[in-house]
Each structure stands twice: as C-alpha cells, then as structure tokens.
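What you see is the complex with one protein chain gone and the rest in place.
For reference, chains read A and B in written order, and residue numbers begin at 1 within each chain.
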Amino acid sequence: MAQVSSIADEQASTPLSSPKSILLRISKFNPKLDESSKFMEFTVPYQKWTTVLEAILDVKKHFDHSVAVRYSCRQATCGSCGMMINGKPKLACFTKISELDSDVVTVEPMNNFPVIRDLTVGFEKLFAKHQKIQPYLIRDDSELESDEREFLQSPEEVEQYIQFANCIKCGLCNSACPTMATDSSFVGPQALAQAYRYVADSRDKGKDTRLNIIDESHGIWRCHFAGSCSQVCPKGVDPAMGIQFLRGYLLGFRS
Amino acid sequence: MKESTIMKIHYGTALASVGLVAVHILMRLTTGFADSLSYENVLANYRSVPYVIMLELILILLAVHGFNGLRVILLELKQGRVYEKAVSYGSIVGMIALIGYGSRTIIMTNMGMV
Partner (left out) sequence: MTEDEHREGIKGMANPGRYGIERIAYLLMRLTGLGLLGYFIAHVYETSNILRGRMGWDDFLAMTQTTEGHIFLVLVIGMCVFHTGNGIRIMLGHGGVGVGQPARPDYPYEPASQNYRHKIGIYSSIVLAAVAMMYGMAVMFGE
C-alpha cells in the first residue's frame, strides 16, 4: 500500500507543500453558454521546474476539473498547448513558471483563433491555410518505381530547409502576428514559412505553383516583417526569415 | 493586377521618389527657409520647367505610393468582397483626384495663368 500512495504522490507534479506559490488566473469561457469570459483564480504551489501546463493540470486535479485545456506530448512536440501566458503566446508545457518572473500567471486562449472553450481554440483555419500552400513535395516522378533510388540530398541541401521543417503547427506565430490581429483572410506566418520549407527543398519542383498561390491580396504581401512570429516561435523555425526569402523570389532578389 | 505587380510599383515609386523629395525639402532648408517660400520665389520655381517636371514626378509617384499604402492598411483592417472592392477602387479614385488637382496647379502656374 505504501508503494501505491507514493506513486499517487508522484503524480502530482508539485507537492502541495511547496514553499513558493503563484496566483494562477485561468480564463473561463464557453461560447455556447457564456456572454463573456471571466477569470477563475487559484493559488498554486510550484517548484523551479514546474511548467504552466503542470500548474493548470494541478488545478484540474485538485480544484476544478472543468478547466478545458488541450495538451498531449508535454514536451513542445505536438503543438497542442499554445495559449496566452501573461499576454504573450507561448507553449504551456515549454514555459516554466519560474522564468515568468511574476507572482501572477494569467492564462488565456490564444489570440486570433476561435475559442472552443476556456483555453482550447479551433485550428481548422490554420490547417486549411497550411494545406492551401501544398505542404508536400511536388514533382512529376513522386512515385518511386521499384528499381529506383531515393531522392538523395547533401547535408548542405538539408540545411536549407531543416529549420523550417521543425514547425509543430502550434499556431503561436499566427497569434503574435500583427496582420493576423485584424486580417482573417491572411495566409499567416505558419503557412508561409511552410511554403518556403518546401520551396527550399532540393527535391521539390513546386516553386512556381506555390509562389502563385501566395501572390494574392491576402497572401505574402500582407507580411510587413514585424518579426513577432519569429520571436514567439518555440522551435526556432523563424518564420519571418522564410517569408522574406520567399518574397525574395517574387521581387527578383533570388531565383 | 497581380498583387506582386502592385507591390513592385509600391516599392519602385518609393525608391524613385527618395532623391526627389530630398531635393525638394533641402531646397527650403538651404536657401533660407522663409525666402524660399516667398511668393516670387515659389512662382519662379513653378515657371522653371525642369523643376516643375520634378514636382509633377513627385506628385505622381507619391500619390500612387501613398494611396496604395492606404489600400494595404485598409485591406488588412477589415475583409469582405464589397468592402475590398470599395477600398481598391477608392484608392484609385483618390490617386487620380490628387494627381489631377496637383497637376492643375502645376500646369496653370507654369503656363503663367496666375
């Protein structure tokens, strides 16, 4: 029995007796029922290593199970847990409370995405924009005949796009983007960076097709290189870099 | 027009007017500010054909650049088919109106109709 209870203890990410605590303010909102969102406040203990996601899960476990939050990998890989943390879009699982330098941690649903409930937002539009730029290798011979080799690449060729292939589709960039704040038709930094990811791939032949897709009134030109996307990206994708390279093709700076 | 064509014009007009606007403003600051604005001086400026060509160029380039800039901002602010059409045509009308009005001043003054 002792065994069992110690396992149960371990499951709480932070012992409730931890010396330090913060005030965690969680935005509660159900668009189907509520007129507007309101904040619920919880005092949550934390350790140096406690992440915001763990704090939210502690609240779910000990105080209010109804808090809606989406997460899966807990290690900045699945892209599920993006939210506004003290006013900036961040991954909850990748943000330690100790690094926020604040006694109050406010979590809200990500901006520029429709709220499903509380902290969860809908990604339909992000995925649709992502699909629109044809995020796959385009070439005539994409089906390998049985006696052919794979498409070979040198390490240098891989370097050209591997950074952009790091994207986990978390949507933080779209949430930070100033154009996205008012333009619901803009393709957005996530999709544009992925357009560059494929254009920069030496195996891909779809450059002209993709440039055509993004060269429209709510396409790449609505980027003003404010760089907020790159500043919030948790994976080092640096969408702003990819977007300017992509626009370099359209402006004739690159070919 | 393709958006890339429009934006190339946006950048092109900006680049082309950099030097022209610099000349225009520096003329005031280097020749004595109040003097440069005196009626005789300005009238003389307007009568000088090369200078007036420069003014007309600034007028056209920056009307195009400025109103396209406004179009960009308005497009990003709000969306919708009718609204976007109105913004596009509105900017073109603004451009043409401003160029027309400014050219009227330039041409009439240059031809000595003052």
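Note that a residue touches a chain if its C-beta (ideal position, glycine included) is under 8 Å from a C-beta of that chain, and two chains touch if they have at least 3 such contacts.
Remember, it's a predicted structure, so these values are computed and weren't measured experimentally.
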Residue in contact with the excluded chain [from A:C170, A:A195, A:L211 or A:A240]: A:A240
Contact with the hidden chain (one of A:P45, A:G79 or A:P109): A:P109
Touch residues of chain A, complete complex, unshown partner: 31, 87-88, 109-115, 121, 125, 159-164, 166, 176, 178-182, 184, 200, 224-228, 230-238, 240-242, 244-245, 247-248, 251-254
Residue ranges of chain B at the interface with the undisplayed chain: 11, 14-15, 18, 21, 25, 28-29, 32-34, 37, 39, 42-43, 46, 59, 62-63, 66-67, 69-70, 73, 77, 79, 98, 101-102, 104-105, 108-109, 113-114
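Heads up, the rule we're going with is that only the chains that are shown with their structure count from here on.
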Cα-centroid distance, chain A relative to chain B, in whole angstrom: 43
Interfacial residue positions of chain B with respect to chain A in the complex: 2-4, 6-8, 11, 72, 75-79, 84
In the complex with chain B, residue positions of chain A that touch it: 179, 182-186, 215-219, 221-222, 250-251
